[in-house]
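The complex is shown incomplete by one protein chain, all other protein chains being positioned as in the whole.
For chain A:
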C-alpha cells in the first residue's frame, strides 16, 4: 500500500473509533517507528569517532567582561560584524555593545518589563526584543501572571544622539503568553518567535502581519534556531513538552520530531552543516539529533553534572559544543567523541544564554550575575 493509500484507509477506519483505541493505535505506531529506526542503528557516533585525533589541551579564558545590566541577563545575540552584541535583562534593559572595546553603544529601558529574548538584524541596523510587559501598578510576584503584553518589538539603531531609541520602535509580534525566543530570518523583514503559549510564529516586520503559525508543541516553546542552509526554509524548536520539532516555514507543518529528553528543552542549535542539531535540557544533558537518521545520535552528560543546561552552541566546525548550565559553569564537549573537553568557571550565577560569534573566533555567555563574558 502506498503511504497515501494507507493514510486514507486509516482515516476511513477512524470515523467511529474511540479516543482510547486511537491512542493505542498511536502507541503501536510509535513502537513500530522505534523498531524501524533501531534497525538502522548499527553503530554509535563515538565508536566511529575513535579514529579521529583527540583534541589538544584547551585553554579558554574570559577575554572581555561586559558590566552594565542591573539584573539577570536573559538573552544575547551577535551582530554579523563579529563584534557587536545585543543583550537583554529581567529589569527591562536592552543594551547594544561593541564587545571588543566593551563600550555601550545603545541602551533602552522598558519599565515593568521582562525582556526574555533579543536578536540582531542581519543588516546590523536594528534589533528585536521579545518581552512580557506588566501594568506598572501591579508589581509582579513570582506567581502573578496577569501581565498585559507579550510582544516582540523591532528598534532601528540610530546614531543620532538626540533621537530616543524607543521613538521609532515597531511592534511586530503578539502572543498570548511570554515570548521566549525571537530571531530574524536571513532578512530584516521577517521575524520568527517562540512563546509560552505553545506556538511559534513568523511575522512580517513592516506590517506586523502574521505570515505563518506553527502549532504542535504540547506546552511552552522555549527556544528556536533557523537552519543554516542558503536554500532551506526550516527551523527547529524545543519546549517544555520535552520535544524538539523541526518545521517547514512554508507550510507550517512539523516535518520531524524528537522526544528523548526527560525534561524541558531550554536551547536548540543547528550543527553547522544543517544536518543535525543539539539541545540542552533541564535533565542536565545535551543531546545531538541527526535529521537524516531521524534519531538521537549522541548524549553529552556526566554524573557530576546535575543542573540543567540552559543554552548551547557549536564552534564553527561543529567539533565543539559549548553549553551553559544552571550550576554557573560552561562545559565544552567534543561533539564526535562525546567526552567533555573542558569546564569553564567564572560566572557567579546561572548561565542563561550563550552564542558563538559569527566567525567562530569567540563565544559570549550571559548570566544571572548581571554580566556577559566573551571567551576565546
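As a convention for this text, a contact is a pair of C-beta atoms (placed from the backbone, for glycine too) under 8 Å apart; a residue touches a chain by one contact, two chains touch by 3 or more; residues count from 1.
The criterion applied here is as follows: contacts and distances are computed from a predicted model.
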Protein that the absent chain corresponds to, by UniProt name, given "Dolichol-phosphate mannosyltransferase subunit 3", "Regulator of G protein signaling 6", "Phosphatidylinositol glycan anchor biosynthesis, class U" or "Probable cytosolic iron-sulfur protein assembly protein CIAO1": "Regulator of G protein signaling 6"
Contact partner of the left-out chain, one of A:156, A:252 or A:360: A:360
Missing-chain contacts mapped onto chain A: 3, 6-7, 10-11, 14, 17, 19, 22-23, 25-26, 29-30, 32-33, 36-37, 40-45, 47-49, 52, 55, 60, 63-64, 82-83, 90, 100, 114, 116, 141-146, 176-178, 180, 185-190, 196-198, 204-207, 209, 211, 220, 222, 229-231, 240, 250, 254, 256-257, 262-264, 271-273, 275-276, 282-284, 290, 292-295, 297, 302-304, 306-308, 315-320, 327-329, 335-336, 343, 345, 348-349, 359-363, 368-369, 374, 376
